[in-house]
Structures are given as C-alpha cells and as structure tokens.
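Left out: one protein chain. Kept in place: all the others.
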Amino acid sequence: MLKDLKVKNHKQIIEVGDVKIGGDELVIMAGPCAVESREQILEAAEHVKANGGQILRGGAFKPRTSPYSFQGLGEEGLKLLAEARERTGLKIITEVLDSEDLELVDNYADILQIGSRNMQNYGLLKKLGKVDTPVMLKRGYAATVKEWLLSAEYVISHGNPNVILCERGIRTFETATRNTLDLNAIALVKELTDLPVIIDPSHGTGKRSLVNPLAKAGISVGADGIIVEVHPNPEEALCDGEQSLTPNDFTSLIDDLDKVAKAVDKRLII
Amino acid sequence: MLKDLKVKNHKQIIEVGDVKIGGDELVIMAGPCAVESREQILEAAEHVKANGGQILRGGAFKPRTSPYSFQGLGEEGLKLLAEARERTGLKIITEVLDSEDLELVDNYADILQIGSRNMQNYGLLKKLGKVDTPVMLKRGYAATVKEWLLSAEYVISHGNPNVILCERGIRTFETATRNTLDLNAIALVKELTDLPVIIDPSHGTGKRSLVNPLAKAGISVGADGIIVEVHPNPEEALCDGEQSLTPNDFTSLIDDLDKVAKAVDKRLII
Amino acid sequence: MLKDLKVKNHKQIIEVGDVKIGGDELVIMAGPCAVESREQILEAAEHVKANGGQILRGGAFKPRTSPYSFQGLGEEGLKLLAEARERTGLKIITEVLDSEDLELVDNYADILQIGSRNMQNYGLLKKLGKVDTPVMLKRGYAATVKEWLLSAEYVISHGNPNVILCERGIRTFETATRNTLDLNAIALVKELTDLPVIIDPSHGTGKRSLVNPLAKAGISVGADGIIVEVHPNPEEALCDGEQSLTPNDFTSLIDDLDKVAKAVDKRLII
Partner (left out) sequence: MLKDLKVKNHKQIIEVGDVKIGGDELVIMAGPCAVESREQILEAAEHVKANGGQILRGGAFKPRTSPYSFQGLGEEGLKLLAEARERTGLKIITEVLDSEDLELVDNYADILQIGSRNMQNYGLLKKLGKVDTPVMLKRGYAATVKEWLLSAEYVISHGNPNVILCERGIRTFETATRNTLDLNAIALVKELTDLPVIIDPSHGTGKRSLVNPLAKAGISVGADGIIVEVHPNPEEALCDGEQSLTPNDFTSLIDDLDKVAKAVDKRLII
C-alpha cells in the first residue's frame, strides 16, 4: 500500500537527554497551549514535574486561524521555557512555525514541534533535515497516513534521523468533538514503520472530559507516549482552555495510565 | 449540544438470557460475517464458545453494495444459527434488513442487529419499537453522534427500552483503513447517555492485524464489549475475509482483553 | 474504476406522461418540503405550474432525524397531492420511506422518490424493481458515486428500467453550508452511464440565496433538470424553511436557467 515509503537511516528510539522515546517506557509531555507569563509556565512546569512528566510543552509562536488572535510571546516565551527547564529539569518541546525562525527556536528547544498546518510545508521540512534536534511531526488534520509518513521522509532523507510522529485528530463530518482522534492510524503506523508515535488527546477531542479515556485508548493501541495540555487555571487560558486539564485532572490521568500501560507491557517512569 | 435528546424509559443494562450488557462484565460477540454453511457456522460457534464468547454473530440477510454479491442464506441461515445456539448455548445476534422480514428474524434472534446503512431507516426503527427483543443499533458510517442517539430514541420512544449502541467506524478521507473507528464517540456517548455501547474493530479497521489493538483501545475508552468477525478459514470467507480473525487470533485477543479490562475496572467472563 | 457496473436494460429517457426526462429539454421539479395543508400545497402547485414547472414535489411521509419532529401527513398528504395534480396537470413526485408503504405511495405517485438515507435500503430497492413507476434515487449523503450507481443497479436488475439519479449534496467537514453539492459527480455519472440525473440545490446548499447560482451550475455541468423547494411562505414552513425559495425567487430562477440552458444546448419548456 505504501510502496513509495523508503524510511531508513532513522532512529527507532529517540534520545532527548536521558529520556528515551520509542521503547518500553512511555513518555509524558504536558503543559499549557501557549506560554502566557512567567508565573503560568513555571507553575505548570512544577506540576508536570511533580506528577512524573518528562517533557514540558508550551507554544511561543502560535499558529492561529485568525490574525486577530493571540500569536504567542515569541522569543520571550522561549526564554521562559528555558527558565522552566532550568528549574525543573524537564526537557522542552515547542513549535517552530516558519523556516526563518528555525535557528532561533532550535537554540532553545529539546524537541522541535511541527504543527498540523505545517505538515506539508516542504521548505520547512527540508530545513529540519539539516539540524540534529529531534522533530515531532504532527499529522495534518486532513493528511492520509501515507502523506504523513512521506513528510517524515522529507526530514529523514534530508539528514535528520530523529523523527517522532504525533497523531492529533483528523477533520471529519462529526462536529460534537473538535477533531476525530484516529487510533487506527497509530496501529497502522506501528505496523508500517518503527518510528515512535505520540498521541495528543487534547487536540484530538477538544474536550477536557474526553482526554482521560482517549489517552488510555491511545496507550492501549500502541502509542509511545502522550502530549496533553495542562493549565494551572484552564478558565483563564489564552487558548484551548476547554481542552486543558486542571492539575488535578493530570494527576488522575497519570494514575490511570500507569495501570493501562502495564496491561500492554509498557511502563510509566513515575 | 444534544438538547433534542430525551432518552428515558430505556434500560441501562440489557439482559439477554443470563448475559448482562452494560455492567462491569464485558460482552464478547463473535462469529463470521455471514452464515455460509452448516459446517462453517457450527465450527465458528464452537470456537467462540470455547474462548469465552457469549454471543454468536452471523448474517443471514446481508446488505451488499452490489446486487451481484452473495446476499446471504435467508431463513436457512437463521435455522443454522438456531442450531448453533442449541449446541453451544451461545445467544444469537443477526441483522434484520427490511421491515417485512422483522417478524421472521425476530423468531430466531436474541439480539436484532440494525446495520450501518439502516441507521436512519425510520420505518424499520419504528417497528423495532414494537418488539421486546434487544436491538443493537450500529452507527451510520456518516452519522453524527447526535443523529445516532436520535435514531436510538426512535426505537425507545416507540416502546422498546432495550437498545444497545455499536460504533463500527466512520467514513473519512483516509483510505488506508476501511473506516475510521471513532473512539471519541464511545467516550462521548458514555458521557451523554447510559446506554450500553459495543465496539466493532473488524469493520472499524477492515484489516485483521488492526483488530486486536483497536479492540483493546475500545475497552480502554469505555466500551461495554466487542463484536468481532471470526472465521474458521478467513481466506475462503464469502465476505469480509481480510478483516476476519482466525480462531488463533481470537484466542490471543481474549487473553489480551482480559488484561486491559482489569486495568479499567471491568472484567471478562472466561 | 467502476468495473462492477453492468447497467443495461434501463431507459435513457424516462417518460412521465408527456414529460421526458433525460433529453434536450430540462425538467423542473418544485414544491414544498412537506405537504402541510390543502391551502399550502394547492397554492404552491399553482405557482409551480404558472412558472413552467412540470413536476410537483411534496413529502407525505417525511424522514426526520428526530422522532419528535413533524413526520408528514401520510395518506392524507398523498390525497392532497393528487388533488393538486388534478387541478394543475402537474405530475407528482413524493417519497416512499418504507417497503410496507410502497403499494400505497405507488397508487398516487408519478415518480417514487428514494431519499438519501434510504439509498442503501436494499429491501426497498429490490421491491422498487417490481413496479413500473419511475424511481428517482437520491445519492446517499456519504455514498460514493460507485455505491450510488450500484444502488441504481439493484432497482434495474430487479426489473424496473426507469431510474433517475439525483445529486443532493454530500457530507463533508464544511459546516457553512448544509451539504456540499458535488457537481463533479454529475459530470462523472454522465460519463459512466446514460441515466438521467437531476440536481437538488436546495438540500445541496441548505441556504435560499445559494439555490439560484448552484442550480445554474448544475445545468451547466450537465444535469437533466432540477428539483427545488418552493413554499408560499418559507418562514412558516414546517421543514426546510431556510432553503425554500419564495414564489418570486422561483420565477427569477426559471428566467436565469433559461439563459444557461441555451448556453449548453438544452432548453426549458416554458
């Protein structure tokens, strides 16, 4: 089916400091949609650390549908992420939006996130092939699995073997959830490749109460970890408040995932 | 969101003989796509029984896209299902395609299955309200959750309180899998109603190797059981061979589900 | 692509009294969503007749998503349609929902309409093969062109050569319009078969102001006619008011279509 695929020269297990992504240990990436303030990101980071997370997420450059929406703090946001890393020891994942910003973001990030809307931004993908930093490539919200894997090949074939995939939901006719999380795709990608795959149930559902059950489903189906939005106070979030977990929700989620992980012969490091 | 819903007077736990659907015990429904012969259905039934299944599936009236495809054995198929029930003690679920056949099928079935293409066949739904037999209502392959629940309301409001929902995958742009199993919908339906929900990973993926991981995901996300296609010899199946489990696959699946069930505080009866 | 198709023994031009569907003359079908009252249907019929329509539409049995919505007047509605036919000379198209109602509806209708939700109600399709009355088969809102044509084959292969297709919009991710009218499908079907095809811009857009431009597009792309909703007072319609044309809108539409028809070597009979 995917006969055009030639993935090779890639890494099966991606190392980010002492965190290994793609093996028996599941990785937990968590944090707010966007870096909003020093207080917010530091508080979120402490909570993520305390509950067993390894990677802190937070956007400094935000891709927003409307030009009139909050666009992120830019370099100031990157500096705050670096401060949170120094305090907690968490690694940092943050999005790069444009090829002109790559060098800047790469100075701060431990993992470079490529968002859904940029999955087929081939100029950017080629440039990502020229750095060594791990890249987490989110699936386009209307991309086929084949297109997704070929986008990964753009990065790998241009020289960067460290690609992590991330399923974050696809666009369908259903409007009751923000997106439709495609767990078929996780199982299929695991059959077709040995790239690590992360599940994003926050964007995949768009609804706080659905994050927990879908995270469990994602781990059961074979994902190597999760990325979830956690905010100290979701009601005041500048973006994605409805899908952000409270700190308490996050604590419960980790407990629940621990049980499911064991049932599928994986484990959490907590 | 679903303000039109008025589900009431329905049962939360559906009893089919001594099988209870909707509680802490998961139900396993399994069998071939279609009843093809006496030998085939009896062999499948023995295997389902031996591995802990409670309900035997098998179509006697088949909804086929082409008028030139095998349309099922009709009443002869129903009789063979009844014989399998007598031998094994399994209950029987089978599809009713047309309101004129309802009485006939109802004479044999323990659960009446309404297929995806008939989810909005309102004439049939109204007539199903007039019988007592439990009805398993498959989600239309392009039906929203709201439309699905309103179709359940057709049956319930016309007098039959025994409705079981079944998610079997939706139609999306993705062609690498036959359908896209929508596990968001399982979690959402569990939040909006207390109707039992079954997951069908066979139609939901269309690919044998994906049935196991998606069944585990379905149980993790909150489904009350599974319905899967099992065939003594999938290569010779008259329909859906590529998505049918072999008897050995089925044995492994039950072992794996047992572990996942416990991780989410449910259990299999095996 | 559609190698399973074996359409044959069908008619290329369907005759409904002296109305011919499928030739150089375009057919205009118009009327309200549902028959609501004697006054309403007679007033609508007079207007359709006066502006050059040939066929009066109006539902007596209505497929409604919710069991609590208006379900149509049933046989009383059929009688009112017959009265409108007698007064105006218009032919009648009306929907049959369930195989048990087929004989009743067939006693009144000049064309039997099969709605989108019933396109794969195979029991009903087979029974339609046993009557002579022309059948207008609406495309399922998530049916591929191939599935649609195979459903037509169910009717034709069971004995009724008089099948008219109707494109009424498909379900996509876009929510700004009720459906997405698929004009690619019209051109494709005309290439693959010689069955007559009608376009329904009312359901295809769900918005009154878009009906006129999409009707023109439909004729330009090769449709053999249109079916549109017209209501004497759309604000008071019991269903589909937002997409119903006023009588004045309908008058303008016919004028505009007349020009477009000539540009593609067809003509209206007005």
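For the reader, a short list of remarks on this structure follows.
The first chain written gets the first letter, and so on, giving A, B and C; residue counts start at 1 in each chain.
Simple rule for what comes next: a residue touches a chain if its C-beta (ideal position, glycine included) is under 8 Å from a C-beta of that chain, and two chains touch if they have at least 3 such contacts.
On a predicted model such as this, the values are computed, not experimentally measured, just so you know.
Taking every chain of the complex into account, the omitted one touches A, B, C.
Note on the undisplayed chain: of the listed residues C:L42, C:A82, C:L104 or C:L210, the one touching it is C:L210. For the chain missing from the display, the contacting residue among A:E153, A:D182 or A:D200 is A:E153, taking the whole complex into account.
Of the candidate positions A:V16, A:M29 or A:L97, contact with the unshown chain belongs to A:L97.
By the touch rule set out above, subunit B reaches the unshown chain at residues 142, 171-173, 175. On the side of subunit C, touch with the chain left out of the figure occurs at residues 1-2, 142, 144-146, 170, 172-177, 180-188, 190-191, 204-205, 207, 209-210, 213-214, 216-222, 259-260, 262-264. One chain is missing from the display, and on subunit A it is touched by residues 4, 6, 63-68, 97-101, 117-118, 120-124, 140-142, 146-147, 150, 153-154, 157-158, 171.
Here is the rule we go by: only the chains that are shown with their structure count from here on.
With each centre defined as the average position of its C-alpha atoms, the distance from subunit A to subunit B rounds to 35 Å. Within subunit C, contacts with two or more other chains are made by residues 142, 171.
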